[in-house]
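For this view, one protein chain was removed and the others were kept in their places.
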Amino acid sequence: MNTYRVLESGADLRKLVERLYPLCRSITGDGVRRTLDILGEHLPLTVHEVPTGTRVLDWTVPQEWNIRDAYVKDATGRRVIDFRESNLHVVGYSVPVSRTMPLAELREHLHTLPEHPAWVPYRTSYYAPAWGFCLAQDALDALPDGDYEVCVDSTLDDGSLTYAEHVVPGRVAEEVLVSCHTCHPSLANDNLAGIAIAAAFAQGIENPHYTYRFLFMPGTIGAITWLARNRERTGRIRAGLVLACAGDPGSLTYKRSRRGDAEIDRVLAYVLSGRSHTITDFSPYGYDERQFCSPGFDLGVGSLTRTPYAGYPEYHTSADDLGFLSTEAMSETLDVLRDAQAVLDRDRTYVNLSPYGEPQLGKRGLYDSLGGRSDAKQAQLAMLWVLNLSDGEHSLLDVAQRSGLPFDSVAAAADALHDAGLLEG
Amino acid sequence: MNTYRVLESGADLRKLVERLYPLCRSITGDGVRRTLDILGEHLPLTVHEVPTGTRVLDWTVPQEWNIRDAYVKDATGRRVIDFRESNLHVVGYSVPVSRTMPLAELREHLHTLPEHPAWVPYRTSYYAPAWGFCLAQDALDALPDGDYEVCVDSTLDDGSLTYAEHVVPGRVAEEVLVSCHTCHPSLANDNLAGIAIAAAFAQGIENPHYTYRFLFMPGTIGAITWLARNRERTGRIRAGLVLACAGDPGSLTYKRSRRGDAEIDRVLAYVLSGRSHTITDFSPYGYDERQFCSPGFDLGVGSLTRTPYAGYPEYHTSADDLGFLSTEAMSETLDVLRDAQAVLDRDRTYVNLSPYGEPQLGKRGLYDSLGGRSDAKQAQLAMLWVLNLSDGEHSLLDVAQRSGLPFDSVAAAADALHDAGLLEG
Partner (left out) sequence: MNTYRVLESGADLRKLVERLYPLCRSITGDGVRRTLDILGEHLPLTVHEVPTGTRVLDWTVPQEWNIRDAYVKDATGRRVIDFRESNLHVVGYSVPVSRTMPLAELREHLHTLPEHPAWVPYRTSYYAPAWGFCLAQDALDALPDGDYEVCVDSTLDDGSLTYAEHVVPGRVAEEVLVSCHTCHPSLANDNLAGIAIAAAFAQGIENPHYTYRFLFMPGTIGAITWLARNRERTGRIRAGLVLACAGDPGSLTYKRSRRGDAEIDRVLAYVLSGRSHTITDFSPYGYDERQFCSPGFDLGVGSLTRTPYAGYPEYHTSADDLGFLSTEAMSETLDVLRDAQAVLDRDRTYVNLSPYGEPQLGKRGLYDSLGGRSDAKQAQLAMLWVLNLSDGEHSLLDVAQRSGLPFDSVAAAADALHDAGLLEG
């Protein structure tokens, strides 16, 4: 993998985000392809193109949208709204338009945020043919009455929906999903931070037990397309995380899977316990956990964010820019993913093969020969806990939680006991 | 139903209580019949007469008791205790007596409340032949020694036990019971308030999903008689409420069914959540929930009161009079019953027919076409919640509680989704 550019530090994450930031992404189109090209410098990706019109679950892959330019010009020919300044100025999936109209008519196509008059909102109209512009309320207020020339130089044609996969093969076929949406244009926290962190996370997984599958795909329609094409695979998804809003300065938030007590829910609760964090119950709103946790699939997929979906004023506005990201926050999110992977990948349920009474650990060299001391070593305690709870119903994470011992100690004890022939599984 | 007198306001409830208050009710006899006659001006009632001696479960319908007069006269011929002043003065089911006796002997038949010396207690002796008088401690203290003429002009003969039913037919045969005891004489809160509120509640139920059955019957022996005669019907009782002590100024109390998690328990917890209230666990003491929740039946029947059974000093005394009632309290109790009925009657468990991923609501006109906004409308959220939890195991009330959305919104979302062919059930 040494032909790929390694993401080592928070600064590397930030640089990747900066490269991706200017691209005009949407749920289809060349912006997504260019994004995946850049990501492909860091990770081997399998890119899928799914043709317009393909039936996917209850949905249909839409026409592909591309845009070259868009603007509103005043009577003097000055661009008062200009796509070249920011791709947020155009409503995503705007149909082509080239007309002159008075401000009053134009207003029906303009979107602002009166409560944040300097910010430009992010809006889309994927499934209803329409066009529109987004701008700052201050900018709108400054427009004099009069006629304006409106141009959206976009195309909506049969094409394809683009998404990519990166797989780290494991020793077993069971899979862990990590999913990021790639459909937002110049929004840094939502979701370029997540994309960059996922790439760095993927780079660091070595020789895992489970197979790790990273999905970079547009929100909603992408997840639905992937699920439609991988329906039989869903039976072997052991766990998953939807990663979004991963770089803002707020503290970490884990949103449980619909099941609420899936393994991923317990792993995240465990690894977050030493950090400032919030855990919330599942709700069918947010990112693609909506699809993975729809009742027919009901997968053990949770969502990791910092400030959650729609929970910060900058959400879906031009203020979600590069300055909004915290390098430290991105590094911490990455650390949590790595911690979670370490636990998830090593968590196993064993069976004690000598379950009647304690096996004599001393004769196997696993126990201090000097008795009477009250300061039993952690390693010995961990072995007793693993032996006691290894009845086929408690995993090592259960043991760590019941015993209060570090997961690493518990896992090491299980290794020693397994090597001694005392555990199976 | 326009030949029946409508109970519209709290004032109407109070007027009905005032008419019923003077009647000498007991577990049998003409006082009950007269009570049902008056109630029958407001509701069509089916009145049942069950003959003395009829075996009902472990019990036997007793002889019928009627009373014309009762008094204790002093040596001057003055009535020092007088049934005509208050029917509480005579122990219920007192056998006839006509004798003269000294105060010392009479005292063994007199009941007072030393801790409330001005109040007359309410006492009965249904199943052991006896006679007695109840009076204020102050009145007893004022009686000089000497002989007293004692008269109870009552009859205890074979006759019948009287109870009434009012049924509001539903679209399904499953039934909801509302039960009030009718056996207490001049006690206002216990249970004339309950009787009046139940009648008003019954009047307001229109075209319900479930069949609503109102029972007006004497405590214990009445419920046992009804259960004995309706044993096969108990299999289709979905829920029930025993209504008592419904008009005192204390806050509302709901006592759970024996099951503790029956639908009625969840509905009452939900509708009471916005009001000052208390919820208590089931106990096998109180009103006829004792019978409905006996382990052989174990019905989903809870009990709604204001201050609960025996929880106020005026309980079973002459101080439970018309002045003890609060018109506002009676109206609030009625409101809660109506709220509960609205939820219970509309609560249903659906199955999402498009459970793999979210169905595309936009193409069905159920979703905003403009994306990107964070202020998802409540109606859309409600649809997502209903779709996500409609797996055949969650009812709309579950959805409302899990989502925090109002039940009405959830039910409206279910209607819209059902109309769109996305839900079954």
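As written, the chains take the letters A and B, and residue 1 is the first residue of each chain.
Quick note on the criterion: a contact is a pair of C-beta atoms (placed from the backbone, for glycine too) under 8 Å apart; a residue touches a chain by one contact, two chains touch by 3 or more.
Given the structure is predicted, the values throughout are model-derived calculations rather than measurements.
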>> So one chain is hidden, and I want to know which residue out of B:Thr54, B:Thr155 or B:Thr220 touches that hidden chain in the complete assembly.
In response: B:Thr220
> In the full complex, which of B:Arg290, B:Arg306 or B:His394 touches the chain missing from this view?
Replying inline: B:Arg290
>> Please output the residues of subunit A touching the missing chain, sorted low to high.
In response: 352, 354-360, 362-363, 369-374, 376, 381, 384-385, 387-391, 402-403
> What is the set of subunit B residues that contact the non-displayed chain in the whole complex?
Replying inline: 57-59, 91-92, 121-128, 130, 220, 223-224, 227-228, 231, 258, 281, 283-285, 290-291, 293-298, 309-310, 315-316
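Everything that follows uses one rule, which is that only the chains that are shown with their structure count from here on.
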>> Rounded to the nearest 5 degrees, how far is subunit A rotated relative to subunit B when their C-alpha atoms are superposed?
In response: 120
> Which integer distance in Å separates the CA centroid of subunit A from that of subunit B?
Replying inline: 55
